[in-house]
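FYI, not all chains are in this one, though none of them got moved.
Order of writing sets the labels: A, B and C. Residues in every chain begin at 1.
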Amino acid sequence: MPDKPWEKEGLTENEYEMIIKLLDRKPTETELGIFGVMWSEHCSYKNSKLVLKTLPTTGQCVLQGPGENAGIIDIGDNDAVSFKIESHNHPSAVEPFQGAATGVGGIIRDIFTMGARPIATLNSLRFGNLDNDRVKYLFKGVVSGISSYGNSIGIPTVGGEIFFDNAYEGNPLVNVMSVGILDHKDIATATASGVGNSVMVVGAATGRDGIQGASFASDELTEDSDEDRPAVQVGDPFMEKLLLEASLELIKSDSIIGIQDMGAAGLTSSSAEMASRGNSGIEIDISKVPTREENMTSYEIMLSESQERMLVVPKKGKEETVEKIFSKWGLHAEVVGKVTDDGMLRILNNGNTVAEISAKLLADEAPEYKREAKKPKYVEKINEIKASNIRSNDFNEDLLNLLSSPTIASKKWVYEQYDHMVMTNTVVGPGSDAAVVRIKQKDKALALTTDNNGKYCYLDPKKGGSIAVAEAARNIVCSGGKPMAITDGLNFGNPMDPEIYWQFENCVKGISKACKKLDTPVIGGNVSFYNENPKGAVYPTPIIGMVGLLDSIDERITMDFKDLGDHVFLVGETKEELGASEYLKVNEGKVDGKVPDIDLDLEQRVQKSVYTANKNKLIKSAHDCSEGGLAVALAESTFKNNIGVKIDVESDITNKALLFGESQSRIVISLDEKNVSEFKEIAKANNVPIKKLGITQKNKYEFNNLINLEIKELKMKWETAIEKKLQ
Amino acid sequence: MKAGVVTFPGSNCDYDVFNVLDNIFDFDTDMIWHKDKTLDDYDLIVLPGGFSYGDYLRSGAIARFADIMEPVIEFANNGGLVLGICNGFQILLESNLLPGAMKVNDNLKFVCKNIKLEVSNNLTPFTNQYNKKEIIDMPVAHGEGNYYIDQNGLNKLKKNNQIVLRYKDNSENPNGSLNNIAGICNKEGNVFGLMPHPERCSEEIIAPNNNDGYRMFTSIINEITNRGDKFAR
Amino acid sequence: MDWEVKIETKLKDGILDPQGKAVKTGLESLGYNNVKSVFVGKYMEIVLNDIDDKTDAQELVEEMCEKLLANPVIEDYKYELMKMEG
């Protein structure tokens, strides 16, 4: 062995000593490699676990919290929903198409290993400035990767969000959320138990794909990351479609004890995790694993991250059932080992032991670190942003510029490449506050969204974390749903940097606070550290994926104005808040200022009143105010049905803040005159400030005497902005 | 009435069509496995959309050799109604039940959106509930819908009135297909392939105020009813 | 005896080739202005086991191309057949 054997495996000297102590001997090279990936950040969460434990993970709807491949919530009548978000940032930075594609494949597997049929995916993407050619290349590659995998496997991509900011240049974020439905009785778990039971590898054959991908994902991107070639994996959506059908058929056949997908660190982590969950051991003879390439070493077979594979523990005597079901779908299903009672992960090669380590040691006893956290200097240097700090010649121009800034502009160019209709459940598709998917043969439906504003989290991580949750819930309510639970995808820089760790801790604090207040527990998620490039770390970007429930599909509601002459109201309050706004960024190129305040009590009351008003069939449209503020929210409501609006509103704040400020807890609604008084009572009962803004009208967008534009023109700019950038 | 929907490995719109046939209309509908070597008596066979065998070589190229295709071809040659949607259309081309071939979309991008179509032939078993030249709305979702056929093939199609659906105009043509062709039938009219997805606009809830897909299925029902026993299988 | 086959398929002349067109524009946008034409097709490498006779191998390859590997309606194919050592 080399003199510092731990380095090659990305371990520290201390960890190496710890291993020797725990094993009470020196590890073999293979064993050390196994520790290397299992104790990597990606698999062990060693730098985040202690902080994650502070997240609220219980609630009466929670059937399965964090710890399994994905969480599960109860939606009544023995129906359940499983969902989770996962990142594929580093692979996407190196090979955008395959990186994004395999990201989609990985999270979908997490859902169907739980026994759920995936019915929708969403993706949350972050890129640098679209004027940069490399960024264009990454953007196009990621989008076509997602579309290629999702379309082929036949699961609709119904929503998501995309932000563009220099902070993400060179290190894009690609987070994918998958959502599935299942019957309570079909819930599967990833446990191995029953001494003597077989352990089977099913699905694709094993190649040398992504060896050390896990430790790769736990490394900063450097100029020569292009050398991480072996870590690039190619996805096979066709294979996964077969694996999906076969696995669900298998789970329904009630012949298995446990099933686990092979993600990071492949066979090693899946077997260690399954054994450890079942308080048993597993013995595997890797010479029995179907391989795609010749003479692979035991190290390679154990750590390969070949996609589209699963580990299955069948009930006694059910091996044939497994083989039968899988061969029907043209897939491998090989017995490679058995469950033991000694708690060991024992790896044989043609009978000779090549590694023997306690499964718990690998899966659960990785060191847990509380890293040093330090308030960053830049936070001290944040300036106050006043209206007078933002130059503006003409509010018409300002609105047009905002609507054509890629972050706000229509994402049509993207979602028209995604099949968002397959499965014929998409009732409200991409481009709305939250997507709404029906559940066939049932009255209820699901509302789905992902949200985060990296600028907020950068300037004020705690507030930013709370706002991300609050906005997600607001989007659910604006679609007619009741917020149920979340999955969180935490994307940060290098946790060894105290300032990054401070961001991390504070974002999680903010998320916890909002989740408790809004009663939306965290049922799963993902942590991606080391999102850095030579220029520095990305914005702290905790992406919140939320699922909401509509008791009846008829309670769905969209952002679009429906009829001429309807009354338009603002629920919530607009304050003099221009800090951290998109307006500031577009007009001044600055990311600075005080992040808008978030009063979670008010937030909850605002949501409650809109939710109730909608239940009582009082309102025709609802749209939350986010990037670009009230002026942009109103514009977005005019586009679909070409119904304009005439706003006539007094206010004691500056016009800039009124139009473009990003005060939180605000929802624009439209309703028929006859319902106004009843709506007012609901608002009053919830002690929520509301304000009449104006009336819907033909063709024109008018805001006091400040803005006067044809909606045709607005829409054109908004719809074509991204495409223009790409030409 | 009895309908069968074929599931190839990689089909992913099979249950979408099943849902429409079985739940929206009262077809007694079977899912048919690609390995089956025989067909029962059916009034309609549907080759659904999706990515059969991943469409890795050419869309439909491998599916065309699935065991089930022999009886399907025989069924078609005996006058049975065969509907190929999207990937199903591509399979019909590869298996020569319909003439021509599919190329990748002009802009190389997968496209999923609603487009406007013109009903160029409303006298087929699949379009008898539309008016001639009627403009209808249907979603497309494909990466290889760029229909091609050589000049005299095209002349034949026109002469025999086999061009059933066209994209309304070039601006509505999502893939660059020749002559804006979106759907064609065989000479006899009993085999029909189209790129758009009628099963995605047959229910109010997912396609508000759009029954243009629904009427494709009522056309089929109408045809089957009229055939009565005249049609000996 | 084992054989290595290299197959190239390409759209027939006169059939508009969207991929070729896109690649050409791509190259031009990168400033390569002396690109006259681009055609994009498929390239396949196939290894065939124990066929003793070369003409048998050829027949087999042609059959595979006609049936599956190329679409005779729009594609031409070319192939090269090499005996493999060992």
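To be clear about the criterion, contacts are C-beta pairs under 8 Å (C-beta built on N, C-alpha and C of every residue); 3 or more make two chains touch, one makes a residue touch a chain.
Note that the structure is a prediction, hence the values are computed from the model and not measured.
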item: Total copies per chain kind in the whole complex, with one of each drawn here; value: A x1, B x1, C x2
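The working rule: only the chains that are shown with their structure count from here on.
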item: A-B or B-C, whichever has more C-beta pairs in contact; value: A-B
item: Rounded Å distance, chain A centre to chain C centre (Cα mean); value: 42
item: Where chain A and chain B are represented by their mean Cα positions, the distance between them in whole Å; value: 36
item: Shared interface positions of chain C, touching two or more other chains; value: none
item: Shared interface positions of chain A, touching two or more other chains; value: none
item: Chain A partner contacts - residues on chain B that touch it in the complex; value: 9-10, 12-13, 15-16, 19-20, 23, 49-51, 53-56, 109-113, 139, 141, 143, 197, 199-200, 203, 205-206
item: List of chain A residues in touch with chain B within their complex; value: 144, 147-148, 151-154, 236-239, 241-242, 329-330, 415-427, 438, 440-441, 553
item: Residue ranges of chain C touching chain B (in the complex, touch as defined); value: 11, 15-16, 18-19, 22, 67-69, 71, 73-74
